[in-house]
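Note that this complex is displayed minus one protein chain, with the remaining chains in position.
Take a look at subunit A:
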Amino acid sequence: MSCSNLTMWVSSKPSLSDSSSLSFRSFISPFQLPSQSSTPGNPSRSSSVTPVHCGLRELRDRIDSVKNTQKITEAMKLVAAAKVRRAQEAVVNGRPFSESLVEVLYNINEQLQTEDIDAPLTNVRPVKKVALVVVTGDRGLCGGFNNAIIKKAEARIAELKQLGLDYTIISVGKKGNSYFIRRPYIPVDRFLDGSSLPTAKEAQAIADDVFSLFVSEEVDKVELLYTKFVSLVKSDPVIHTLLPLSPKGEICDVNGVCVDAAEDEFFRLTTREGKLTVEREVMRTQTADFSPILQFEQDPVQILDALLPLYLNSQVLRALQESLASELAARMSAMSNATDNAQELKKTLSIVYNRQRQAKITGEILEIVAGANALV
């Protein structure tokens, strides 16, 4: 507002044809701000004056609120870091299971190479309808995490539409749920809630749903869309074909690139030089040979039938865990950025505040001096 006064002064300067008293008044007006506010004789000027006072107070309030926000974002960052550790523990706890599973699957598969397998979960049918399991987070404030996976889902839906295929969505996580509820034209089979830490129960709920959809031949293919955890600063939304399972224990993505299930990857949060870093470890599970005299209690096909749902579950669980780790990592970096931004904002605001305060003081001193000079 003081700027408008200044421009008035500048604009009034060349118009010397006006009475000099007017130009003089407008010249001193910026320095008479406090006293002018009390004079009701010039309402337009007094209204332009008050915001200067408020400006200072507003600035102070803004600086305070930025300080508070910074505290919150800092705390959220630390909480996310602690949770990444817990997510990592969950992965480690699940490893004995997945290792034994892969071992057994490999061996049985070897014995089944010669036979014609017909397990319901490996049935490859002509695809008419596809189910998409979209794994999102429960909460926001984690950068583009939820958007990225939802965008990926939208892109996949568009692709399927172009191919003339039917589709349905199974949405996991609150953010995805609210997104799909707002868009009733997207067919959603089921909404499932995620939780703070994925457990086998949740994975089972998803796997059951997928299983019944597939076995009842309502859908012919199930794809899992989740965010793959690469590092603390990088995570990729990916699409994995969940069903039909390949009996060899491989997971294939849409492009047909197969990942060996025996290559068990897990992430590890470590502190290096006082900073949090994440290492991704690739473990090659040793597939020890079964004793050759091992007998099958049932048909190998029946055993495969019992194994594949387990495998399905562990795949879903793995995806949930990866997604959670990515969400936490995304939140960590988003919050760290927010903290940095808040700090910068605080700095600029402080500078503006100090300048304005100084300008006000200078103005007051000049006013006093001018007043004293007038008396002499």
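Quick notes
The rule is simple: a contact is a pair of C-beta atoms (placed from the backbone, for glycine too) under 8 Å apart; a residue touches a chain by one contact, two chains touch by 3 or more; residues count from 1.
Quick note on the criterion: contacts and distances are computed from a predicted model.
Entry comment: the absent subunit's protein name, as recorded by UniProt, is "ATP synthase epsilon chain, chloroplastic", drawn from "Integrin alpha FG-GAP repeat containing 2", "ATP synthase epsilon chain, chloroplastic", "Vacuolar fusion protein MON1 homolog" or "Serine/threonine-protein phosphatase".
Taking the complete complex into account, A:200 is the one of A:127, A:141, A:200 or A:345 that touches the chain left out. One of A:59, A:108 or A:319 touches the chain omitted from the figure, and that residue is A:108. Touching the missing chain, out of A:65, A:231 or A:298, is residue A:298.
Against the chain not shown here, subunit A presents residues 90, 93-94, 96-98, 100-101, 104, 108, 199-201, 203-204, 208-209, 211-213, 215-216, 218, 290-291, 293-298, 302-303, 305-307, 309-310, 313-314, 317.
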